[in-house]
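Below is one structure, written out as structure tokens; the observations come after it.
Left out: one protein chain. Kept in place: all the others.
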Amino acid sequence: MDEPIIRTRNLTIRFGGHTAVDHVSLDIPNNTFCSIIGPNGAGKTTFFNLISGQLAPSEGKIEFKGQDVTRLPAYKRIRAGMGRTFQITNVFPDLSVLENVRLAVQAKAGVHYQILKHHRRYNRLIEAAQELLESVNLADKAEQQALALSHGDKRKLELALSLALEPDVLLLDEPTAGMAIEEVPAVLELLAKLKAAGNRTILLVEHKIEMVMSLSDMVVVLANGRLLAQGGPQAIMDNELVQAAYLGGTG
Amino acid sequence: MILRLTHVSTFIGQFHILQDISLEVPAGEVTVILGRNGAGKTTTLRSIMGLAPATGGTISFMGESLNGLPPYAAARRGIGYVPEDQAVFAVLTVEENLRLAMLRRDRAGNERLRFVLDIFPDLAQKLKQKGGSLSGGQKQMLAIGRALVHDSRLLLIDEPSKGLAPIMVEKLAGALRQIKDHTTVVLVEQNFNLASAVGERYVIIDDGHTVQQGLMSDLQADQNLQRRYLGIAAAREGGKVV
Amino acid sequence: MDVFVNLTLSGLSTGMMIFLVASGLSLIFGLMGVLNFAHGSLFMWGAYAGVWVFARTHSFTLALLAGMAAGAMVGWVMERLTIRRIYGNVVAQILITTGVMLVLNELLSATFGPNIIATTVPPLLAGSWAFGNIVVVKYRVFTIVVGFLVALAVHFMLSRTRVGIIVRAGVENQEMVQVLGINIRQVFSLVFVFGSALAALGGVMMAPAIGAVNSGMGIENQMLAFIVVVIGGMGSFLGSALGSVIVGLAGAYTAWFFPEASLAVNVVLMALVLLLKPNGLFGMGGE
Partner (left out) sequence: MALPKSQPAGLSRRKFLSVSGWVPMAALLLLALVPALSPSRATLNLLTQIIILAVFAMSYDILLGYTGIVSFGHALFFGSGAYLVGLIIKHSEPTLGYLLLAVLGTLLFALVISVLIGYLSLRVKDVYYAMITLAFAEFFLIIAQKWRSVTNGDDGFSFRVPTMLQHRVVYYYLILAFVVVTLVFLRRFIHSPTGRVLIAIRENEKRAEFLGYDVLKFKLISTMVAGVVASLAGVAWALQQQFISPGVMAVDKTIDALLMTIIGGTGTLYGAFIGSGLISLAREYLPELAEIHPVFGHWYILFGLLYILIVLFFPGGILGTFRGFPRKRKSQEER
């Protein structure tokens, strides 16, 4: 509990001459709901990509549950307890919705190299997948091809995939991006539910600041790749540096 | 009317995104397309450009039909397009990005380049930098500047304020006011403040249909209409929690 | 010392020959990302056309022109009928260009028969200069010069000209280039045709060096070209040039010192590079 679940030290990545994430040192305590905000181009998604292992940092290190994971490939971080969603919908288009989630459940269950048993004989995997679909209100679309889902439903499926991994840290990259406005409240409700469960850390990147303030225990502000401020939502709202970053520009 | 869409219908895959879009854009003015997320605003611009070819209806630009034209032909007729995600070429320098849009190297082209660097002084200082190294706001300027260098009689700009800090939005509004003296602009915008600050006319799209169009001043006066179609977007600008 | 110089010269010239084949592949595959499995067939069409014309006219210049024209023509037809539909879809490219390779190779063997056809080095380029124990074969010097010129010309085209800017921009975002009023498909077609002509040029140059053309030379050289692009790194034109020289030199030295290993050296070299620097010596990184 005292040990932060994620700890970055001088985390830096450069693309050519551009420093997208610039010496960010951050401790994220266990079981918190933490939002990462900042103006466009602040490096939020890049920061996510560094934590989840999609990008390798130019400098600095990342610890997860006290272990140095800086050079660990993505799939190992996922197995160690991270789960993430993507800004752009990222599912298995030709498979059924249920099969999408079943694959995620299978990954969590550690059924990797079983090559002679039929996958449907793992009843518990299918049941777990169906339960997950119910929790994101997709149960009635279980047999549909993922490709044919509406955008909002794809986002929900994406969320279900990550939840299936039962991650200790859930990285959510703009879960409402591109959603029809009337679909947003359902996602917010789901986030609130996840938070209420209280058994995991949630890291959220979001543009719609107002939306996340009420949910967050902690808010981290990035600007131009640097860590500008961190603290409780109210403190962040009142922080003059933050206001300046948003109002006064950073450029 | 420099641009006229009549009963335009567009499919993307099996999805009927635009079902009945009819709108008119008078020359020399800024027309703002408003509507909720997913209403079909971006697709409308893409259909005009030929990027999402219309399957029905007619699109005419300066009296000639654009239906069936590939995007580069629409561009050559004088339509500039600034997509939602800016699409600045990361591998090219700022200067190369701008030069790429200059189809002919003539005096007029050089003048337009000077004009662009005039209204976006930030770019003038970064000519030799790679596009990929710019900040979000600078990329947006470059994307708009690029469309201007390209001698556009009509400029389609998709959500330029998206994700920009308020100060950047301010700068952008200023630039747009300068631009509209030179070309006709069609702007897709969620930020109602920006939309009403620079727009003269509005078109509201909902579920792939045009539902209302007219003068921006009328829309500003009509709270009812605002709430009906733009409700949340407008409220959000007021800083209230959704 | 003399041995060393001779080996280096011969390695360089082999390298440049490989580079001529690889330069087209480097443009088409390395830069535009189109994996053309019929590249070797284009090379072979160039070689056969060159040999055919040279046998009739005894003019190597005409042979060069004819070979490149044949490559460009076949490349153009191929682009129009197939490649055009599958930009950006690598699996489809591999599959379809393989079919094209079958058809192109079979057409050649239907026309020229399955047997090897002998040819010679043009008189002007035949023979060698001797400096003491150092023997400089004229034709080798010629290939080095031609390879060097092609490398310079293409590099200049990519980095300085408008076409170069368009190609680089188009590789990044096709749609946006179109929206600026540029018919990117046309530019890509042009690059494809140009790359095909380069492959064919490699064929014309190669034929006199080995003294004959045969139906197996396509796939062999295509493989070498690919190895060179992998070693140099995708997307790096100069990397391919350097890769070619490395492969050429390594081949020459091993052939002298460990003749048994000379067959394996290319594959081993590639395996080493992939093991130590998976993106090639000058690669741009992953996707």
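The letters A, B and C name the chains in turn, as written, and every chain counts its residues from 1.
Convention: a residue touches a chain if its C-beta (ideal position, glycine included) is under 8 Å from a C-beta of that chain, and two chains touch if they have at least 3 such contacts.
Just so it is clear, the structure is predicted and the values come from calculations on it, not from any experiment.
Colleague: Give me the visible chains that the unshown chain touches, in label order.
Modeller: It touches the following shown chains in the full complex: A, C.
Colleague: Which residue, C:Leu7, C:Leu64 or C:Val100, contacts the hidden chain when the whole complex is considered?
Modeller: Result: among the candidates, C:Val100 touches the missing chain.
Colleague: Hey, which of A:Ile13, A:Ile51, A:Val69 or A:Val91 is the one touching the hidden chain?
Modeller: A:Val91
Colleague: In the full complex, which of A:Val24, A:Ile78, A:Leu138 or A:Leu159 touches the chain missing from this view?
Modeller: That would be A:Ile78, which touches the missing chain.
Colleague: Hey, which of A:Glu99, A:Asp153 or A:Glu206 is the one touching the hidden chain?
Modeller: A:Glu99
Colleague: Over the whole complex, note the residues of chain A touching the chain we left out.
Modeller: Residues in contact with the chain left out: 52, 73-76, 78-79, 84, 86, 88-96, 98-99, 102-104, 106-108, 111-123, 126, 130, 142-143, 145, 147, 161, 164-165.
Colleague: Mind pulling the chain C residues that touch the left-out chain?
Modeller: 35, 37, 82, 85, 88-92, 94-96, 98-100, 102-103, 105-107, 109-110, 219-220, 223, 226-227, 230, 263-264, 266-267, 270-271, 274-275, 278-279, 286-287
Criterion: only the chains that are shown with their structure count from here on.
Colleague: With centres defined as the mean C-alpha position, give me the chain A-chain C separation in Å.
Modeller: 46
Colleague: Report, in whole Å, the distance between the mean C-alpha point of chain B and the mean C-alpha point of chain C.
Modeller: About 45 Å separates the centre of chain B from that of chain C.
Colleague: Please report how many Å separate the Cα centroid of chain A from that of chain B, as a whole number.
Modeller: Chain A and chain B have C-alpha centres separated by 31 Å.
Colleague: Which of the residues in chain B end up touching chain C in this complex?
Modeller: 49, 51, 70-72, 75-76, 81, 83, 87, 89-92, 96-97, 99-101, 103, 146, 150
Colleague: With touch defined as at the start, can you tell me which chain B residues reach chain A in the complex?
Modeller: Residues of chain B touching chain A: 14, 36-38, 122, 129-130, 132-133, 135-139, 162-168, 171, 232-233, 236, 239-242.
Colleague: Which of the residues in chain C end up touching chain B in this complex?
Modeller: Those residues of chain C that touch chain B are 162, 165-166, 168-169, 171-173, 175-184.
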